[in-house]
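The complex appears here minus one protein chain, its other protein chains still in place.
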Amino acid sequence: MALIDYLVQGGQMLLVLMLAPLLTGWVRWVKARLLRRRGPSPLQPYRDLVKLSRKEVVLADSASWLFRVAPYLIFAALWVAASLVPTFAGGLPFSWTADLIAIVALLGTARFFLALAGLDVGTSFGGIGSSREMMIASLAEPAMLMMVFTLSLLAGTTELSAVARFMLTADVGLRVSLALALLALVIVAIAENARIPVDNPATHLELTMVHEAMVLEYSGRHLALIELSSSLKLVLYLSLVACIFAPWGMASAGAGSAAYGYAAVIYVAKLALGGVLLALFESSIAKMRVFRVDQFLGAALMLGLLGALLLFVSRSL
Amino acid sequence: MHSLEFDIAHFLAGGMVVLSFLLLYQDRVYALLNVFALHSLVLALAVGWQAYIQEAHHLYVTAGIALVFKAIVIPMALRRIVRRLGIHRTLEVVGGVGRDMLAGAALVALAIMVMLPVTVGADALAREDLAFALAVLLLGLLLMVNRHNAISLVIGFMSLENGLVLAAAGARGMPLAVEISVAFSVLIALIVIGVFLFRIRERFDSVDMQAMDSFRESRLK
Amino acid sequence: MLLTLLLVLLLVLLAAGGYGTVAPARPQGSRYLYSVSLAVCTVLLLLALAHLLSGREPLHLSLPLGLPWLGLHLRLDALSAFFLVVVNLGGAVASLFGLGYGAHEREPERVLPFYPAFLAGMNLVLLADDAFAFLFAWEFMSISSWALVMAHHREPANLRAGYLYLVMACFGTLALLLAFGLLAGVDGGYGFAAMRASQTPPALAALVLVLALLGAGSKAGLVPLHVWLPLAHPAAPSHVSALMSGVMTKVAVYGFIRIVFDLLGGESAVWWWGGLVLAAGGVTAVLGVLYALMQHDLKRLLAYHTVENIGIIFIGLGLALAFQANLMYFNAALALTAALFHVLNHSLFKSLLFLGAGAVLTATGERDMERLGGLIHRMPHTALAFLIGSAAISALPPLNGFVSEWMTFQAILNSPELPQWLLKFLVPAVGALLALSAALAAACFVKAFGITFLGRPRSPAAADAGETDRFSLSAMFVLAGLCLLAGVLPGLVVDGLGPVVGLLNGGARLTDQYHQPWLTLVPVGPLKSSYNGLLVMLFMAVSGVAAALLIHRFASSAVRRGPAWDCGFPDASPATQYTAGSFAQPIRRVFGSLVFQARERVTMPPPGDLRPARLEVELHDPVWERAYAPIAAAVIAVSTRANVLQYLTIRRYLSLVFGALVVLLLGMALWR
Partner (left out) sequence: MSALGGLAMAVLLLVPAGAGLLLVGLADYRRGARLNVGAALASFVAALLLIGARPEANLYLRVDDFNIYLIVLNNLVSFTTSVFSASYIAHELETGKLTPAYLRFYHATYQALLFAMNLALLANNIGLLWVAIELATLITVLMVGLYRTPAALEAAWKYFILGSLGIALALFGTILVYLAAQPVMGQGLPAMAWDRLQAHAGQFDPALLNLAFVFLLLGYGTKAGLAPLHAWLPDAHAEGPTPISAVLSGLLLNVALYAVLRFKMLMSANPAALAPGPLMVGLGLLSLLFAGLMLYRRGDIKRLFAYSSIEHMGIITFAFGMGGPLANFAGLLHMTMHSLTKSAIFFAVGHISQVKGTQRISTIRGLTASHPLLGWGLIAGVIAIAGMPPFGVFMSEFLVVSSTFARQPLLALPLVLGLLLAFGTLLWRVHGLAFGVPDNAPAAPVQASVWPMLTHLGLVLLAGIWLPGPLVAWFHHVAVLLG
């Protein structure tokens, strides 16, 4: 494996890390614009992170070591997951480390510890958040896995790079299953990233929060890491959508530095577009009651299952 | 060949069946005992006849036992028990005598139906005897089953044993051991029943089995 | 020779059981007994592991015991060696735990005699090579574990648990007995060798499969035969619970594999067998975890989780059967490996979790999660071990639970080639069930760990708890370490399973994994899928530690302690925390109304009234109410009616005899 490949791998890892706050800021900015507000600069999240990380941490009396370790664990899991998703170049040297199922599971690891952290201090808000987060995840994760099934049945593999390569070939055609899978993935992405209509990232009423309620007790550098992780997760999902359903312009392994640069630009453009679409969607819809979320996600699960079923059945036709 | 011999045997065995019917018909204790004595008498005659035609002299002993014990001693003993215990002279029949008669007829038919084809190999005498013996046995059982009274239970049981003796006598060359055992068993049966009746007399006012049963049920339930 | 040695070791265990009757009276009796168990299990473990890895031919031994014309046959092959490893690993660790835990036992005379006997029984099941020995050992295992369940017999709930357990065990044994009856045939060829050699007709083979599913399933806890399990497993002392849940259910799985894959032979499989087992597994997995979510009793929650994991194992086995029926041996090898891997994994983390629950129980005297909380401060080491177990059972990378589920998913992804239509529909549906149960399991263990160990203590007992003893801790950390090890080096485990899979799968097995770069797990092919737990762990460790170092070095490392955010309501009591019930409430609303007919009733006093508001939750167990309660009611009704026959008059009894005679005579008359 050439050195350049490792460089590209490292570059991607850093790229997602660097881009993550920007994407969050970008979505907020677009949303503000759509609401006819000026809004903070898209670069505001960077400033927030820096400021937060310099502040002292205020720990609740009843917080345990788990509360302090969790942000690092969550960040690590999400970063590893995000860096395994091909962004601008396929065929990463470490892409075989974990396939799509493992990426889903890594997201699960992060969620697991976040939910535990929510319970650690022993307040009712953390509990609300954890409990609802796990309920949402209990439907979102299977929906995601069904989407993975659909894809890997089509592509014959669960390796993301290979899936992306396959999606570029002409064998794909236009398939109902893919559309269903895309829909399922989008719903899951919205739910997992605590977006409207499932959750409201900007709310200030604790009882309506899910994600924010869990991290209510976090402060200082811990909160910075948690915020960064959330941004990473958003990048991850958008990259996933881009890599699977819009793999155009992605450089293949060993394509040369010019191609890489070109592909990186296209990738950033894809993210920007995704951010705009997300903001558009969020602005045009109202938040749901918590107990309608299960129907929303149940629909995603059914879509995913339907997609997989269609493929299972049509394989032998 | 032995037509007269056969006819007499047939007549006596048939007579026992008829007497069994009569036992079924009785609704008074003393009449029941009388008919039973007659039953045993006919049994003695039948066994004696068998002894004669089979030239099996030991059967005379059996006949004698039947005559002495069953036709004379036991009915007298039971009569004394009835008197001493002050048992009701009338018998309660479950479901009525008429139904018993019908059932009895059906049982006799069953006995013949079962027995006749079975004993094709044996001689006619044995066949007849066996069929009637089975009928007597079944009728005795019916008597046991359809009376509430302990005395009629005992009588039913003994008429049943009469049927057995008849069958044993009909079986050619059946060794003596069996007859003795039958007599022996009847003797012991009587003693034990007597013991029981007395014991029961000590604690109960009647030998009516229903009274015993209701006592027991009130304890167990 | 090796088998003789194993047998001698089992006899040592039995002798230890005999010593157990007098041990409670001696000052160090319990210690000695657990030490002996620990030593014997360790030796057994090492011997079995050596045999498994050496890949030697099966060993045989026969003794003139048991059925006189058959004798007692023992056999050690790869399959039994693997399960011996699982059993004795659990046994050794539980014994280690018992060294410390045993001191807290109130009535040791009810535990010590049966504990080694239970271990010996499980080992003997695995070694048996004829139907008689197998069932003998199987029942022996049931009885000794029943005695252990009854150890705390003064609690009425345990009485019921023990009763139900033994009746279901009897049911299972009878089902297996029938299965063996069919396999042995009219001439009674009870030796396993004879059964392997004989060809069972397809219809009978299907019957054997169903009976094996009933028999082994009732012991393993397949829905709807699971009802005894969540009652009985928690009732026993905790290290025994760990053995029952972590190990004995695996012996049941062994029984199923032995009968269906080995004795019947995979080649005689019909595709719908796989479908049946798959469906049973899928339903079991989801229902098991849903039941678990509704539980507030820590040990019972764990027991229900055993049901879920058994479902996952049976999904793997069902897939393997379906593949074998279609002669797709490579895929069958994948599914079998996944199932066996999960067998190992579940025995590790379930034992770990039960031991943790036992430590909590001794420290606080509580099993009810609603009265626990905050134990991470008082029992930090137990909490860490329990956390590792929770993460592993929730199938989180880089721990071991994920690997086996991942492989099961891979097997499911290979199944579109199956030609049968029913399977085409069933397999993705079961995949969805599997995914659902995995996600729910994570929710469940967030609840189990979060409510028990995190937050603030909900009762004085939880507040005053202390860390458990060294033996118990070392037992838990051995298991936690193994969970991690199996998670990061899955390739080695898969290679170890190779001979087992080959034995059951007509020689076909997965390719050797140890020469893959970076010890990656590549079950199918590098282009299809791969997973490297080692690298995932390294990456996570590096990025996490790097982030921590960077932030602490360049930003701030200051910490200030303060009260938690009270939302303007000062001095919030621990009762304001989320409880286990409230944590599960959203999921109960989503799934509970469907499965458990859950109803919530809120009684709100009118304004001004000082009475507390009440929330009542009503749950119905569908399996119990639809299947078991009617049977019990029917038995009671019929026996009540039949009981009249005890109180008849003599005359009526005579009538019965008379009637029997007349009926038989009539039969004779009419028969001709």
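Just a few scattered comments:
Labels for the chains are A, B and C, by order of writing; each one numbers its residues from 1.
Throughout what follows, a contact is a pair of C-beta atoms (placed from the backbone, for glycine too) under 8 Å apart; a residue touches a chain by one contact, two chains touch by 3 or more.
No experiment lies behind these values; they were computed from the predicted model shown.
Partner chains of the missing chain, restricted to those shown and counted over the full complex, are B, C. Only one residue from C:Leu7, C:Ala103 or C:Leu159 touches the chain missing from this view: C:Leu159. Only one of C:Ala131, C:Val240 or C:Val343 touches the chain withheld from this view, namely C:Ala131. Contact with the omitted chain, checked across C:Met150, C:Ala411 or C:Val446, is made by C:Met150.
Within the set B:Val17, B:Ala51, B:Leu137 or B:Ile155, the residue that contacts the chain not displayed is B:Leu137. Residues 64-69, 109-110, 131-132, 135-137, 139-140, 142-143, 150, 153-154, 156, 159, 162-163, 166-167, 170-171, 174, 177-178, 180-182, 184-186, 188, 190, 207, 635-636, 638-640, 642-643, 645-646, 648, 650, 653-654, 656-657, 659-661, 664-665, 668, 671-672 are the ones on chain C that touch the missing chain. Interface with the hidden chain, as seen from chain B, comprises residues 114-115, 117-122, 126, 130, 133-134, 137, 141, 144, 153, 157, 160-161, 163-164, 167-168, 171-175, 177-178, 181-182, 184-185, 188-189, 192-193, 196, 199-200, 203, 212, 215-216, 219.
Going forward, only the chains that are shown with their structure count from here on.
Of all chains, the one whose Cα centroid sits at the greatest distance from that of chain A is B. Centre-to-centre separation between chain B and chain C, using Cα means, comes to 68 Å. The distance from the centre of chain A to the centre of chain B, each centre being the mean of the chain's C-alpha atoms, comes to 98 Å.
Centroid to centroid, with C-alpha atoms defining each point, chain A and chain C lie 35 Å apart. Residue positions of chain A with contacts to 2 or more other chains are absent. Those residues of chain A that touch chain C in the shared complex are 53-66, 72-73, 75-77, 79-80, 83, 94, 96-99, 101-102, 105-106, 108-109, 111-112, 115-116, 118-128, 130-132, 134-135, 137-142, 145-146, 149, 152-153, 156-159, 162, 206, 216-217, 220-221, 224-225, 290-291, 294, 301, 304-305, 308-309, 311-313, 315-316. Those residues of chain B that touch chain C in the complex are listed here as 94, 107, 110-111, 113-114, 117, 138, 141-142, 144-148, 153, 209-210, 213, 216-217, 220-221.
The touching residues of chain C, counted against chain B in their complex, run 646-647, 649-651, 654-655, 657-658, 661-662, 665-666, 668-669, 672.
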